[in-house]
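Complex shown without one protein chain; remaining protein chains in place.
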Amino acid sequence: MEANQDLYKPGYEIPEELRQQVTITTLERIYNWGRSNSMWPMMFGLACCAIEMICTAASRYDFSRFGMEVMRPSPRQADVMIVAGTVTKKMLPQIVRLYNQMSLPKYVLAMGACACGGGPFKEGYNVVPGIDTYIPVDVYVTGCPPTPQGLLNGLLTLQKKIKMEQMKETGWYSKEPVVEVPIPILGPDVYDPRKSDLIYTETHKPEVLSTEESTMEGESK
Amino acid sequence: MNGLGLVKGLALTFKHFFSTYVADIFGGKNSIRRRGTIDADGLFTIQYPEESVVIPEEFRVIPFLVYTLGEDGQRKYRCTACGICSKVCPTQCIWITRMKDPETGKPITSSQEFYIDVDKCMNCGTCAEFCPFDAIKMDHDYRIASYTRGETHIYPKPQLGKPLEYYAKIRPLNYAVEEAERAAKAQPRQ
Partner (left out) sequence: MTDQPGLDPTYSDLLNEFPQAVELEARPGFTGVVVLTSALIDVMTYLRDRKGYDYLSSVTAVDDFPEDKLEIVYLLFKTTGGGIIELKVFTQRDEPVVPSITPLYQGAEFQEREVWDLYGVKFTGHPDLRRLLLWEGFSGHPLRKDWKEPFYEEEVKPFKTRWPEGKGVRSENLNPFKDNVQYPRDFDPNTYEPDADRSVYKLLESQIPAETGDFKVDHLVVNIGPQHPSTHGVFRMAALLEGEKVLALKPVIGYLHRNHEKIGERNTFVQNMPFTDRMDYLSSMSNNFGYAITVEKLLGVKPPERAEYLRVMMAELTRIASHTMAIGFLLNDLGAFFTPSLYALEERELILDIFESVAGSRMMCNYFRFGGVVRDIPEETLKSVKKLVEDRLPRKVDDLDRYLTDNEIVRVRCEGIGVLTAEEAIAYSASGPILRASGVPYDIRKVDPYSIYDRLEFDVCYRQHGDVYDRYLVRLDEIRQSLRILKQVINQIPEGPIMTGKVQYMVKVPAGEAYGRVEGPRGELGFYVVSDGKPNPKRYHVRAPSMINTTSLEKMCVGGKIADAVTILGAVDVVLGEVDR
């Protein structure tokens, strides 16, 4: 009972004599407690951070202590997607597709500076400046790469977030169909179908562009 | 013989399993502390939130700016806005605005603003290595998970500042060497 202190908070006074005998909690809390302690991460590594993710899974740091032992390569069986490493434009459609294939409730943890916001390779022509422009991210863990302890800290932060969720507000019991994130398309450069109007207007305004190019070169073409 | 390799492999796994108990029984008090180190036999796990791996002095995460507290409680940063860290930064994630004298408009050796984009920082330690004033140093705090990104991942100067005592605590050997050098430099003038 000592270990489940965060579970044992029903929100009203419990008689002293009952306290040692039974655990009273809310359905919400026990539900979230169960969920947060059986997060199955997706076995999905992109770059350097993936190696630190493997080290976190390995014997020294061992995130199975938090109920995360089963790394599933299939998105259908995974609860949390650890985007570990640099997201490139060529890889982006696959990542979004994997995210769409995950079943609710699903969480995304952006691991490393690259997944959070582009990282050291941000200026490169093939790098996405942060995965959160395409899919929603729950927890950001920066660092290049975050050490296994840093990642564990991030995963515990995610658990905290899950424990604060309320059943009423969660999306996965609603009758509305789940809206999928549109998959980006690889054209002359990667493009988000949601932004196609913006792209059309930006690429079809010749006069403004030509003056802009001469003053702030390379910023847009 | 078929199956012998399998038995051998299983024997190794079992040896690994039981050596934890052997180490615990015969290792005395220190057996738990030895886990995850070079002397470890058997169990290798470090129970992270309760205990953590010993961090070596040179460990580096995000840079921070060293300051000392003045008598009036004002932070006195060591940074002189010389700009070497922002020039040498491989990812160019450091922005510095040099402070200007409000009357004459001439630059002063102090920074008005100082930003580090932690989403670009690659924790390489180059800024700390080349800083001639020991003003920027690498932090040890790896617990930097957050729920939001946006502008909060561009650290401004107040967030980057950490007291000198903190620096002396996380890097005692480096601190001692630098202080000795400072003392040696200050000596001839007196």
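First chain written, first letter: the chains are A and B, and each begins at residue 1.
Note that a residue touches a chain if its C-beta (ideal position, glycine included) is under 8 Å from a C-beta of that chain, and two chains touch if they have at least 3 such contacts.
This structure is a prediction, so every number in the text was calculated from the model and none was measured.
Considering the whole complex, the residue from B:23, B:62, B:81 or B:170 that touches the absent chain is B:81. For the chain missing from the display, the contacting residue among B:49, B:90 or B:172 is B:90, taking the whole complex into account. Where chain A meets the missing chain, the touching residues are 43-48, 50-52, 54-55, 58-60, 73, 85-86, 88-91, 94, 98, 117-118, 120-129, 133, 144-145, 147, 185-193, 195-196, 198-200, 202-204, 206, 209, 216-221. Touching residues on chain B toward the chain that is not drawn are 2-6, 8-9, 12-13, 16, 36-38, 40, 44, 56-60, 81, 83-84, 86-90, 92, 94-98, 107, 113, 115, 117, 122-126, 129-130, 138, 154, 156.
FYI, only the chains that are shown with their structure count from here on.
Averaging C-alpha coordinates per chain places the centre of chain A 26 Å away from that of chain B.
Those residues of chain A whose C-beta lies close enough to touch chain B in the complex are 59-62, 65, 113, 116-120, 122-123, 130, 132, 137-144, 146-147, 149-150, 152-154, 156-158, 161. Here chain B touches chain A in the complex through residues 36, 43-49, 52-53, 61-62, 90-92, 117-124, 142-149, 153, going by the rule given at the top.
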